[in-house]
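Every protein chain except one is present and positioned as in the full complex.
Let's turn to chain A:
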Amino acid sequence: MEDTAVEEPEVSGAAEFAPALVAAHPHGNSVAVAIGPELRAFDLRTGLPVSLSDDCGGRSHSDAIRAICFSVSGALFASAGDDKLVKVWKTDSWRCIRTIASEKRVSAVAISNDDLYVTFADKFGAVWLVTLREDSAEPVSVDNKPVSILGHYCSIITSMKFSPDGRFIATADRDFKIRVTLFPKNPLKGAHEIQSFCLGHTDFVSCITFTSISENQSFLISGGGDSTVRLWDYVNGCLLDTFQVRDEMGELLGPNETDDSSLAIADICPSNDGSLVAVAIQSFSGVMLLACDLVRKKLSFLKVIVMEKSYIPTSLASSLSSELLWTVMGAANMPNQASSHLLTRLRIIPCFQKDRLSSSDAGPATLEDGDVPHGEKLLLALQGSLDVTKQEEVLASVLAALKVSVHKMLVKKHYSEERREQRKRGRNDKKIKN
């Protein structure tokens, strides 16, 4: 893969673009959205917005949140990002029980299946681990120091997940690699034994997820900047199938939109029964659904759910207990964006399971606002506004920024020879002569 020099003007702030994120509680208790430094959650059982209590560590997030996740049990939730803080919350009370300081900005976060450990990845490619105490009657602030357990040398980790059986931790990076490492019983000594590398992507890997059909049969699915979604036997590092998004996108995008960077995979989400994979594509206003045959180990195109032209999902989520696919669109850190304009838009897709989908072709592909669980209350809490015009305005600017964002965030800038020499001259790490 020869690196080609790309002439790009220096756009300040382009790398700072922070997409909105959504996560769903595994048992459907709640749903959370992160936009910029704001965390918004909605309790689906009571039908009320959640009020977060964060007097732990003295401050709530002060900069863009880059990663959020629920633990497999649903008891815990983690948020982390550019303010170099990782916050762990109890999902019953939505109290922050732990705030961990990172030396660098955080790009990914995960909670071990037994709720004992939280891991986070920093911008240097190192993965850190902190032990959570089991019974936290009191919120504990910056306490025991994070331990580095593994690292992707000089790369940025884009996604990190624990395998369903808890034996492995998978990490994906900007340099096309996915690493699967054994997660030891005592991880404080580090996770040194690499199980496999899943190599095949020809561009950055943007997201990974585990999916399974039964207790002991699980697989890894990944999406990348090379516009492919791949299915892996992660124990052996074998690529089982590759799906090229480009093949299905021909008619759906305009003639000048089919260059590879606009087809980068933004997010993927498996259905709870392992039969489907939802794919969010960088400049596509909709969601592509792939049928996932884990017996024949193949990914194939099922259908595309087209949404209004102004809506491009930035993040996807689903829970184990319901058939809803949550999608969100939004962004922070865009030029000329006032902090009062942190708006997102949610669109929810029902029947997110292969059997349910085919039998309800006549039904709506996306839920109308009125049919969304708890309707307007939920939308107001998570979106920040119900005012359609205001939203259209904001989302239009997000749309424009989105079309180049993923590429800028994850593809290392290449300068021409001339430009490189120029940059070297401007370096200030020379010794100062007296």
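In this text, a residue touches a chain if its C-beta (ideal position, glycine included) is under 8 Å from a C-beta of that chain, and two chains touch if they have at least 3 such contacts; residues count from 1.
Criterion: contacts and distances are computed from a predicted model.
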Name of the absent chain as recorded in UniProt (options "Centromere protein L", "thioredoxin-disulfide reductase (NADPH)", "tRNA (guanine-N(7)-)-methyltransferase" or "Cyclin-Q"): "tRNA (guanine-N(7)-)-methyltransferase"
Given A:H25, A:R40 or A:K177, the one touching the chain that is not displayed: A:K177
Listed residues A:G28, A:P146 or A:G237, member touching the removed chain: A:G237
Hidden partner chain, residues of chain A it touches: 1-3, 124, 126, 148, 150-151, 153-155, 175-177, 179, 181, 184-186, 189-190, 192-194, 196-197, 199-202, 237, 412, 414
